[in-house]
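A single structure is presented below for examination.
Shown here: the complex without one of its protein chains, the others still in place.
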Amino acid sequence: MANLFEHIGMEKERLQFSWISSAEAGKFTNVATEVANTIEALGPIDKFVKKTD
Amino acid sequence: MGLTTRKAIYVEYPQAVPLKYAINPEKCLKLTKDKCGNCEEVCPAKAIDYKQKEERITLNAGAVIFSPGFKPYDPKIFDNYQYSHLPNVVTSMEFERILSASGPSQGHIMTLPKVPAHPTTKKDKLLAERKKDPKKIAWFQCVGSRDMNKCDNKYCSSVCCMYAIKEAVIAKEHAGDDLDCAIFYMDMRTHGKEFERYYNRAKEAGVRFVRTKVHTINPLHDSDDLSLRYVSDTGEIVEEIFDMVVLSVGLQIAPETIELAKNLGIELTSGNFAQTSSFSPVETSRKGIFVSGAFQGPKDIPQAVVDSSAAAAGAGSLLSSVRDTMTKKAESTPETNIVGERPRIGVFVCRCGTNIAGVVDVPAVRDYAANLPFVEYYTDNLYSCSQDSQDTIAKLIKEHNLNRIVVAACTPKTHEPLFQETLMKAGLNKYLFEMTNIRNQDSWVHKNNPELATKKAKDLVRMAVSKVALMEPLKEVELKVNQAAMVIGAGLAGLTAAKNLADQGYEVHVIEKDSKIGGQANNLYHTYKGENIQKQLLEIKSDIANNSKIHLHLNTSVEDVQGFVGNFKSTLLCNGQTSEIEHGVSVIATGGAGLKPSEYCYGQDDRILTSLDLDKMLMADDQNLKAMKSAVFIQCVGSRDSERPYCSRVCCTHSIDNALELKKINPEMDVYVLYRDIRAYGEREYNYQKAREAGVIFIRYSLDNKPKVELKDGKVLVTVIDHVLQMPLEIDADILTLASAIVPNRDEKIANFFKVPLNEDGFFVERHAKLGPSEFATDGVFLCGLAHYPKPIDESIAHGMAASSRAVTLLARETVKTSGNVALANPNKCSSCGVCVSVCPYSAPSFVKEGRFAGKAEINPVLCKGCGLCVASCRSGALHLKGFDTNQIFAQITALVDAA
Partner (left out) sequence: MAEDKKTKVVSFLCNWCSYGAADLAGVSRMQYPENIRVVRIPCTGRVTPKFILSAFREGADGVWVSG
């Protein structure tokens, strides 16, 4: 997927993977915040958006 | 707890079942002064009845299970701890509330916890200003346990060491690493499964463990801080200042319980627990009355859960002949056929009191739902999960002819089954339902931003509505449960499980790889209560042999297991011959064994033995023991070290009992026990006291300074650093007993057959460490005995009964339903590539063998766990996951960004 993203000119950071067990609420919060901040830093997407007429 | 005040109308505690309000008769103005009466007027359900009185109800029962629980010890009488006077001295139960997110300070740790959060009196207001975040907290262990001076509780309460460590670790998590947590203890007793590792982690996290008893707490002048004086391990007097002291209070039986037990004719132990034998650990002295929980003996949650299952098994075997004679069956409503109907969606938005409505604008979300496609009905509820809301939903489904339901509330993980039941009552297939989580994943986590939380709730509702429109009624396959059981391992736990299953009316196959039954119990001499194990074992063996429902397979191994819950087919191998048995449930009781030590010169001299070897000598009444002048026991041989970081639980008590036995044989004998912590938990503590009184010498050693054993001039010489004198002590031992670890029969083959996990140490991993100790996450597979964790005879037997009890809950239902959320193959699209067959972890997909679609994939809905791996891997689009199908997820994705 990361390769495909590069290929079509998208930042590969827009796709994130993680593994969190159901007991790790703290980790969930941290990762969620991190993901949200990463994406926010990249800003709204300007490629690959459905064309609306 | 008294940390906050209780109002006139209250809920007992947040997890109360049923979660209903009650009137506090001490505070209610109507009941105390016959004024007010407001609640009666405002209650729309007319639930208020001031005239309710205590009623006496007579029930006829064939068996009684008595679980009255314990009462935390009240530390007021310890004048040196001044619990009543000092505001920063709290009990562990109070501290538990302070740590709780639903506690008086929402989990924020503050000094002066007994001062109300919203002080009203002048005194409290002044105190409240002095509240601060503590920097140092001390825990005192054994308050009201192992104590004959200040109180009469000679026993060890078993759980306090572990809970103190837990509180210290959580306190550090809440308050940050700078918080200094110190636990003052006598022996650290972390003898439960995974507890030793937790203890080690706590040490690494910086929790301090100080082995001493603090004798006095002195309040510092002009502050609420506390000065502690204690003698350190090296004998110096230390004075240290703490902000808070937590008293780790023990478990004790309430006077009312003692009174009731006496009225019931139940004999008690000296610690006021119910008298039971090791071989029938949940039977009281009065036939037909069973006991479980802390009244059986001080214990932690998993052990209490084991007990309660065991008590149910005991009652179940007494009553098996009348099973289901008085059961009321829930009526089922015939299912309405909705196939082909246009979706008519009902949306229910839950306020969850203020949990959701306090943040999310619930009416706005509700009205928003009105404009979503196919929504026919929408409303909000105060508590959607309450019984009256359930009835309303069922009524509304019928009235408005709804055929799809969305509930926006808490988490489907806990509440989906409840709503699905309501759907079924209203005649709707339970899969025509979608729940969306606007509490746990919205209002609770975005409480500072109501506007965005409301927007998110709308999005979530929109997603759910678009998904539910595509939901189809799903079928659950009903399967017959084979009414036989297989027990693997004929040790005491396995035999107990088999015996109980047979007593409850089921055929049992017991598989044993050895040529005899009884397992490790064959090697043991006495229980800690002094019962002769061999005598009891003979009785158990003859019971088993004479039971026509029990089929023993000796010298047999399990070679293969096919099938699933309710329908297992196992291949057995005995003397080169294979046979097959069918069974509905399996109990794994593969046991463990004593470690053969590789240290302390074991195997180099006949005088160096393991605990089991010594038992053998005692059983044989070996005359050599009489002539011996000195005996040494070394504890923790192969336990609690880097290779096996777990405590073997039984060895301390075992060595103490054998030390006492040796003293009985020859009172002049010098008996030494070299230990790290003595873990004689519960009423086993009495034997530890007896041993000290009998003159057994206990010398502590540490892991980095282990005793040394030498064979010199025909002598066995043991050298240990004496912990009091800090000097090496050399003992010339006539007999050296190594209390070696219990190691599991790490059976990876069995683990693989049933897809059940083993932990790092080789013990099986149960469904839930606290709440599911006798079963596996795999349905229809149960667990007991040493294969779970080292345990003494009484606990093994209780565990065997518990495994049987859990198995019977399945067998008694006679049928099982599989989930409807399974994969389905469309043979017309299938290209027979075989990817699904190879990726499935549960072997659910296979190729159709014959007929029109031969060679195409098909899914066995019984084996399918609904993970969707095959669906994602299918390149032909031939596979569908019912309930999470591709078009449904696409609908959610589309809806998600739609109206943003």
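The letters A and B name the chains in turn, as written, and every chain counts its residues from 1.
Heads up, the rule we're going with is that a contact is a pair of C-beta atoms (placed from the backbone, for glycine too) under 8 Å apart; a residue touches a chain by one contact, two chains touch by 3 or more.
Values in this document were obtained by computation on a predicted structure and should not be read as measured data.
Counting the whole complex, the residues of chain B in touch with the unshown chain are 101, 106, 411-413, 437, 439-442, 444-449, 452-453, 456, 459-460, 463, 821, 839, 866-869, 871-872, 881, 884, 886, 889-890, 892-894, 896-898, 900. Touch with the hidden chain on the side of chain A covers residues 1, 4, 10, 13-29, 31-33, 35-40, 42-45, 48-50.
The rule is short, and it goes like this: only the chains that are shown with their structure count from here on.
Centroid to centroid, with C-alpha atoms defining each point, chain A and chain B lie 37 Å apart.
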